[in-house]
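Everything below concerns the one structure shown next.
A protein chain is absent from this complex, but the other protein chains hold their places.
Entry: chain A
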């Protein structure tokens, strides 16, 4: 269970999903750009942030349509080669959103699809994190979701630490909060 204060969790819940209202609601017309009065009618199809969708679906006040990045087309693409699919542009919080959708959707295959995706990509991410040059930003990072980027970074950090330990490099460092070293000070 993620923490109340967790920023990534919070931002994952900000992704919009499309829901169909089973009930009507007054005074929230701003959600539905198509509504003329300030209300959302029964049966209206509205894009709402995930945090709202979660609660509405749990109360049976709406049902959810899975977003495009969980469509059959993407799943086929993922089956072909998980390592090549660009997840980042589709949804930076692919796994976070997916996990939150599992309890509120009727689609029983979503959970296993997420697992399949991660399993297919995990090895690739890890081996690239260990072998990529430290200074550059490798191409593979452009297609990783936020969760995968953190995994990548963790692999990379441990590799850097290991290399530093091998050459007995410096162990104390300037606090990161102060920013990069001033170039003009060199020489």
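The rule we apply is simple: a contact is a pair of C-beta atoms (placed from the backbone, for glycine too) under 8 Å apart; a residue touches a chain by one contact, two chains touch by 3 or more; residues count from 1.
In this section, contacts and distances are computed from a predicted model.
Protein name for the hidden chain, per its UniProt entry and selected from "Rab5 GDP/GTP exchange factor", "Exosome complex component RRP45", "DNA replication complex GINS protein PSF1" or "U6 snRNA-associated Sm-like protein LSm8": "DNA replication complex GINS protein PSF1".
Considering the full assembly, A:8 is the residue among A:8, A:77 or A:124 that touches the omitted chain. Of A:76, A:139 or A:174, it is A:174 that touches the chain left out of the display. For chain A, the residues in touch with the chain missing from this view are 4-8, 10-11, 14, 23-28, 30-31, 39, 48-49, 51-52, 55-56, 59, 61, 168-179, 181, 185.
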